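Of the protein chains in this complex, one is absent; all others appear in place.
On to chain A.
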Amino acid sequence: MTTRRLPRILKAVRRTALQAVPTVIGILILNFFLLRLTPGDAADALAGEAGAATVETLAALKSKFGLDLPVLEQLGGYLSNLAHFSLGVSPRYNQPVAELIAARLPNTLSLMGLALVFALVIGITLGALMASFAGRPTDRVLSVVALLFYSIPSFWIGLMLIVLFSVKLGWLPTGGAETIGANLTGWEAVLDRARYQILPALSLALFYVAIYARLTRDDMIEVRTQDHVRTARAKGLSPFAVTRDHVLRNALIPVTTMAGIHLAGLMGGAVVVETVFSWPGLGRLAYEAVMGRDFHVLLGILLLSSLLVVAVNAAIDILQAWLDPRIEVR
């Protein structure tokens, strides 16, 4: 089965790549002009922060950053940079944008990955429980919990988790990514980082826990009424095996679709959560880039995010084909 599908998957990858290029360029140009609509530029922001400026300083800054050029010329310069695989230089950090992003990307990816794992594991477990006890008190209570997770904003959950686990109980740190200056190595370093990652990943995940729990519950209830499930039961399989192999597996298809779409949302949520937890990731870099009008950095992050979303959607197509052989990889 796998050998026959492999060329088709490659074809799908090629097709996705071809579609991605114009999409990403379109996104870039659109972003470029949208960002130009915001009042102020990097030079204004730097001069403003300085608390003092002279006309000469401001003019020098603007010409140095190329902000005094006509907009189309700036866009041309940016695109030509990109064609040479350069994301430009951040005027604010005085560092190549690619370096800035590369330093933050692993942190954000690991945070998003852990959050997605939390969301899927907790969400599907809760959903399966709710479906199994549909209509009974367990289902009702979990539904209310899911509703709360769904409606409470992540930054508030984050702060409450800090108040409980860091301030009151003292179990976990309030923010940061690792014990600063501890110079840990190996397993200890991994454990140390994990301690810092739990709270932000959890506050990022809880919103999605609610969604996956509801989705899993409804799909399982629907799948349970289908013929193949009745057949499986008639075969004499245990209720647990029926739920696991015949109900849950089929019910997961909508969940994986949603998870793919949500990855982009997770990145957006990371802006807020990373700020609350001082997590040195892309989200906070984006936030600071907005505040400082550091458009090169922002464009770089937006480019990367759009590429990420395209890649994840392609991966989800393939994953679904594996989960349900009837689905064709386009």
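What we mean here is this: a contact is a pair of C-beta atoms (placed from the backbone, for glycine too) under 8 Å apart; a residue touches a chain by one contact, two chains touch by 3 or more; residues count from 1.
Note that contacts and distances are computed from a predicted model.
A.B. asks: Identify the UniProt protein name of the omitted chain, choosing among "Sarcosine oxidase subunit delta", "Heterodisulfide reductase subunit B", "Acetyl/propionyl-CoA carboxylase subuit alpha" or "Peptide/nickel transport system substrate-binding protein".
C.D. replies: Result for the unshown chain: "Peptide/nickel transport system substrate-binding protein".
A.B. asks: Given that one chain is not shown, which residue among A:T23, A:T57 or A:N313 touches it?
C.D. replies: Of the candidates A:T23, A:T57 or A:N313, A:T57 is in touch with the missing chain.
A.B. asks: Kindly state which of the options A:T23, A:T125, A:S166 or A:T257 is in contact with the chain not pictured.
C.D. replies: Answer from the full complex: A:S166 touches the omitted chain.
A.B. asks: Tell me which residue among A:A45, A:A98 or A:A134 touches the hidden chain in the full complex.
C.D. replies: A:A45
A.B. asks: Where the complex has a chain not shown, which of A:V242, A:V272, A:I301 or A:A314 is the residue touching it?
C.D. replies: A:V272
A.B. asks: Among A:G175, A:G260 or A:G300, which one touches the chain that has been omitted from the display?
C.D. replies: With A:G175, A:G260 or A:G300 as choices, the missing chain is touched by A:G175.
A.B. asks: What is the set of chain A residues that contact the non-displayed chain in the whole complex?
C.D. replies: Touching the missing chain: residues 38-40, 44-58, 60, 64, 92-95, 100, 103-104, 107, 153, 155-156, 159-160, 162-163, 166-168, 170, 173-178, 180-181, 272, 275-281, 284-285, 287-288, 290-293.
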